[in-house]
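Taking it in order: structure first as structure tokens, then the write-up.
Here the complex is missing one protein chain, while the rest keep their positions.
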Amino acid sequence: MERMPRWADVLLVPLISLILAAAISAIVILAIGENPWNALKIMVTGALGSSYAWGYTLYYATNFIFTGLAVALANHARLFNIGGDGQATVGGLGVALIALYLPWPHWTLALLAAIVASAAFGAAWAAIPAYLQAKRGSHIVITTIMFNYIAYALLTYLLTGPMKPSGTMETATAPFPEGTHIPSFRDLFSHGETILFRGTPANVTFFVAVLACVLVWMLIWKTRLGYEIRAFGFSEGAARYAGIGSTKIIVVTMLLSGALAGLMAINNTLGEAERLILNAVEGAGFIGIAVALMGRSHPLGVFLAAVLFGFLYQGGAELSLSTSIPREMVVVIQALVIMFTGALDNMVRMPVERLFANRRARGTPVAPLAGPTAERAPDRAAPPSTPTTAE
Amino acid sequence: MALDAASPSAAPPAIELRGISKAFGPVQANRNISIRVMPGTIHGIIGENGAGKSTLMSILYGFYHADSGEILIDGRPTRIPDSQAAIRAGIGMVFQHFKLVENFTVLENIVLGAEDSGLLRPSLARARRELRQLAKEYELDVDPDATIEEIGVGMQQRVEILKALYRKADILILDEPTGVLTPAEADHLFRILGNLKAQGKTIVLITHKLREIMAITDNVSVMRRGEMVATVRTADTNPQQLAELMVGRKVLLRVDKAPATPGAPVLEVENLRVVDAKKVERLKGVSFTVRAGEILGIAGVAGNGQSELLEVLGGMMRATGSVRLKGRPLDLSGREDARDRREVGIGHVPEDRQSEGLVLDYTAWENMALGYHHRDAFANGPFIDRPAIMKNTIDKMQRFDVRPPDPMLLAKSFSGGNQQKIVVAREIESGPDLLLVGQPTRGVDIGAIEFIHKQIVALRDQGKAILLVSVELDEILSLSDRIAVMFDGRIMGERIASETNAGELGLLMAGVTGEAA
Partner (left out) sequence: MTKFTTLLGASAALALVAGAALAEPAIIFDLGGKFDKSFNESANAGATRWAEETGETFAEFELTAEAQREQAIRRFAEQGKSPIIMVGFMSATPLNEIAPDYPDTKFVIVDAVVDQPNVRSVVFNEHEGSYLVGMLAAMASQTGTVGFVGGMDIPLIRKFGCGYAQGVMAANPDATVIANFTGTTPAAWNDPAKGSELTLAQIGQGADVVYAAAGGTGVGVLQTAADENILSIGVDSNQNYLHPGQVLTSMVKHVDNAVYEAMKAGEAVETGTQVMGVANEGVGYALDDNNASLITPEMKAAVDEAAAKIASGEIEVHDYSADESCPAIQF
């Protein structure tokens, strides 16, 4: 039931949520004796005000696009993939293996191989939870979260032992060879004297992420598989009736979701660190949940939400670098945004909906959404703004 | 046509609505509606789905606000801004979907929201006393200490009525109260309503079932497309007239069809057995045959294995035994799914269109491809061929008179009848040799019922086989050529439709065999 125009749903509600989060953050910053206006300026210029700033913002955004898409795609089949972190961790292992143990004459080939390897490893890591959900009914939330820990432990084992070069304390692989170094934004966009994106980690993986957005969009809304995934997500009964096998949908969706999460590893492993480090994923799999939620599981929404979170990460770092606002406060600000845009979404959504409902009802006040308006069976008489039931 | 209801007494009407109008955006849900409901009567409001009945009652109960018009309760103009005000005005409402807390007891549910004070114990004690009183007066027996999840729907409905009475309601509005009840429970409900009326309560009964109106109401108002087209004394009217008022044209309550000319067997079922997940045997050796060009109706009270029968044939449930379609055996082991069934020529209008036949959050065009989305006509390699499906949908919507004919509208936004037309159009137009039809007219309005029945008969006349499952005995009797009655997972007997009657079938449905009938 479209209670309000689409633009209000995708733009107005998140915007109001953001403003509320910003307002409360401002109060918090005031309380610790800093100037919130100044803090906002530092965050905005530090995250959006120069090519340097964008070089970091888009680097973080790239991570979140992949993990956000992973969660979003699974959401369409009503599967809650909390395992993005583990899948990306294992995806990084795939990247490291091909980068370290195969010779690469040119970065383009290395990038293609890394795409295949990270996606395959990420998918493999999602395969077992998917199988257990499809065949044994083990809840995917539990199994994927458990697999996160298995992934961390596996990587710790490999990076403190077999894959660690001897004689170093760092829990990381050896640096990748020259042939695997994919171009950074600096390499791509600097021309002549003008050096752009200096020292920033953003790299070509960003374009892989944008491409992934387009492909996921096509998959979900243009293909037979996407049709089946959405049908299954909306109604398992109808899917069964239509001969859409639940095992196939659960497994295929989770494999694709795991592959998307795995792809994230290219950005921080091949793109930024140029080696595999233990803590590479840094909880991006969990941020992906907030990103997908905020982006309404739509690839465009995921893209925008990912950039917002990139902004928060980079803006937060600048805040720590330029003021005495402690990093815990930066985490508080990030948490407020997640809380308002994710968990407290309905707090904003419902008043806005009511506002639109009122406008439609020509100014007559509408009672709180108790009773039959909210729960009326769809085949009953006209709920507000469903003009078509009244024949 | 508007008649004035004769008042049984000189007292002012319990409810009087004057010129109520309500619009949702461009849609006029209620247009200048006036109605007088006399105290101590049962007043029926009848109309097709979407006629505006529920909107009108929601205005009376304070959920919506009329754009214009006024409400008088017992002759006094009354403003009803919210449901609390409605309760204060003595109005109680029993919704179609109950609003009870599942894991609370009956008593707790009745007190909920009407506690005397912050302390629960005195409220509960008082409620227990009053409940006993009410139960005696109105035949409203319920166990006050049972939790809601333990008791059946009929009982739950009584709890809703008790809730309203506990809140001192003098006017009781019931919205489609029999939709979820068995015939016996419905009879009991009518007795309760009779008792309430005898005690001077006023009852408004919203329904689309003509039989109920005829059975218990004193007066009846007919709504059509947001307008009140007539209010008549029930004794002065008949079902045919009411149906015409509802639909706005002449309707055939009986299905007009020629005698069947059965051909070769299409579906041969032998010794079909199903054991469900809880290890309960649902089908205990069912055998029958459906021939080309005939409609076999399966009659029976809900829950006697009919649903399982449809699911097995539709490829959604595994079974043992033998099923042959045009001589070729079907795999019942679960290896073949619904898609395989469609490929061999079985169409399926499922019993529950909302949870199976349609994806409610899909648009009409997306639903028109459901189950057939892999066919070449609808797909383009791995892609969905949207233009092709769209064209197909617009065409089917026109021919099956789906209103509104908007392929972009979500399935859940259509009325029940139009939802069902989408499903029927999709399944009939796929050209099946055998059509499985479950409860084709459940929750469907009269105009649509007539249309859907015609389509099913037309398919039969093309020489296709049809297996019809319905719990509505009238429907089975008027639509089928042959009738098989199911009871407890078995076929109790088969009859030729023209040679049997409701009495005989009723006994079979209750599990009574023998030639006594």
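All chains are identified by letter, namely A and B, in their written order; residue positions are counted from 1 within each chain.
Throughout what follows, contacts are C-beta pairs under 8 Å (C-beta built on N, C-alpha and C of every residue); 3 or more make two chains touch, one makes a residue touch a chain.
None of the values given here were measured: they were computed from a predicted structure.
*Asks:* Given that one chain is not shown, what are the shown chains it touches?
*Replies:* Visible chains that the missing one touches: A.
*Asks:* May I ask which residue of A:Ile140, A:Ala172 or A:Ala239 touches the chain that does not appear here?
*Replies:* For the chain that is not drawn, the touching residue is A:Ala172.
*Asks:* Touching the hidden chain in the complete assembly: which of A:Ser17, A:Ser118, A:Thr205 or A:Asn268 does that?
*Replies:* A:Asn268
*Asks:* For the chain that's not shown, point to the residue among A:Arg78, A:Lys164 or A:Lys222 touching it.
*Replies:* Once the missing chain is taken into account, the touching residue is A:Lys164.
*Asks:* Touching residues of chain A against the unshown chain: what are they?
*Replies:* Touch set of chain A with respect to the missing chain: 45, 49-52, 56, 59-60, 149, 152-153, 155-157, 160-161, 164, 166-172, 175, 199, 201, 268, 272-273, 275, 277-280, 282, 313, 316-317, 320-321, 326-327, 330-331.
Just so we're on the same page, only the chains that are shown with their structure count from here on.
*Asks:* Which residues of chain B touch chain A once you look at their complex with the stated criterion?
*Replies:* For this pair, the touching residues of chain B are 23-29, 48-55, 58, 61-65, 67, 81-83, 95-97, 99, 225-226, 314-316, 337-342, 348, 350, 352, 354-362, 366, 369-371, 373-374, 379, 382-384, 386, 403-404, 406, 409-410, 412-419, 443.
*Asks:* Could you pull out which chain A residues touch chain B in their complex?
*Replies:* 1, 222-228, 230-231, 234-235, 237-245, 360-362, 364-368, 370-373, 375-391
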